[in-house]
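The other protein chains are all here in position, but one chain of the complex has been omitted.
Labels A, B and C are assigned to the chains in the order they are written; within every chain, residues are numbered from 1.
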Amino acid sequence: MNIKNIQKQLSDFANERDWDQFHNPKNLSMALSVEASELVEIFQWLTPEQAKVIMNTDEGEHVQEEMADIMIYLIRMADKLNVDLGSAVDDKIIKNGKRYPVSLSKGNAKKITI
Amino acid sequence: MNIKNIQKQLSDFANERDWDQFHNPKNLSMALSVEASELVEIFQWLTPEQAKVIMNTDEGEHVQEEMADIMIYLIRMADKLNVDLGSAVDDKIIKNGKRYPVSLSKGNAKKITI
Amino acid sequence: MNIKNIQKQLSDFANERDWDQFHNPKNLSMALSVEASELVEIFQWLTPEQAKVIMNTDEGEHVQEEMADIMIYLIRMADKLNVDLGSAVDDKIIKNGKRYPVSLSKGNAKKITI
Partner (left out) sequence: MNIKNIQKQLSDFANERDWDQFHNPKNLSMALSVEASELVEIFQWLTPEQAKVIMNTDEGEHVQEEMADIMIYLIRMADKLNVDLGSAVDDKIIKNGKRYPVSLSKGNAKKITI
């Protein structure tokens, strides 16, 4: 995924519509969490088993769109805050490895919360 | 960002800890929204002006980590659901362009909700 | 507010529709957070000043309905988990008083997170 290229597209999109005025990090964090909840909404009444096969149902496209919306706001926010998402992810995976040593975390759901 | 490579790392990470059993799409959507709220929490009492300069404060690293957590769960979920995040984003940007024509959307916050 | 009475109404409502099967605490926590996000969505692009006068706009009824939805799911969840909401609130206010002593918390937004 070419993050820089998407950031340019999203920036142009916002500027053309005079929406940049609304895109401060506080508002973007709200919009991001709203999109995350729209994804949750799709799964809220499903059993874990139904959730696993969601892409084979007529909700599949909806799932994909909500995931795209989350990605879009995350990339937009990274642009506004000058965060390098790739480096941030790399750093966090290393940190998580130290925080959850295999020996202590094996099969333990309580230890998962990151 | 090399999504495939990160997906492999996250999959290995989960398998080593026997966490794959917890990573159904329903649970991952919950975890993703929890991380999004942890980002919101940082901004909840700040003015929009304070939010804009958050990266210059001692909360900057925290912001970056929460953004990484969101990205990590989104990539993990895309792996479990076989969603191509790059294509999903491209498709959604095109769709948003049609949904929010420049002439009707200019400076109109009410029209922004995607 | 007569919580017991509302719980009876909500329980009857669910039973008449065979929805009780979906109302386990995990699913209800998801539904509750989705409703909370629908409230956030109303405010996401507003300035704090615009937010303060929301009830005088045509979004006022919408705000009231989303707040009702949150209350409804919270009361439903309290019923399913046998939680006495009134006592829980009383206990939490006392706890917050100890956690945030006036002398240390005065005007300090960072100390607010509960």
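Here is the rule we use: a residue touches a chain if its C-beta (ideal position, glycine included) is under 8 Å from a C-beta of that chain, and two chains touch if they have at least 3 such contacts.
Keep in mind that what you see is a predicted model, and the values were worked out from it rather than measured.
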Contact set (omitted chain vs shown chains) is A, B, C
Contacts of chain C with the absent chain, listed as residue ranges: 1-3, 6, 9-10, 13, 16-19, 21-22, 24-27, 29-30, 32-33, 35-37, 39-40, 42-43, 46-48, 51-52, 54-55, 63-65, 67-72, 74-75, 77-78, 81-83, 85-86, 88-89, 91-93, 95-97, 100, 102, 105-109, 112, 114
For chain B, enumerate the residues touching the unshown chain of the complex. 22, 27, 30-31, 33-34, 36-38, 40-41, 43-45
Footprint of the hidden chain on chain A, which residues? 30, 33, 37, 40-41, 44-48, 109-110, 112-113
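The definition used in the following text is that only the chains that are shown with their structure count from here on.
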Would you kindly tell me how far, in whole Å, the mean C-alpha position of chain C lies from that of chain A? 24
Where the CA atoms of chain A average out and where those of chain B average out, how many Å apart are those spots? 1
Could you say which residues in chain B touch two or more other chains, in rising order? 30, 33, 37, 40, 46-48, 109, 112
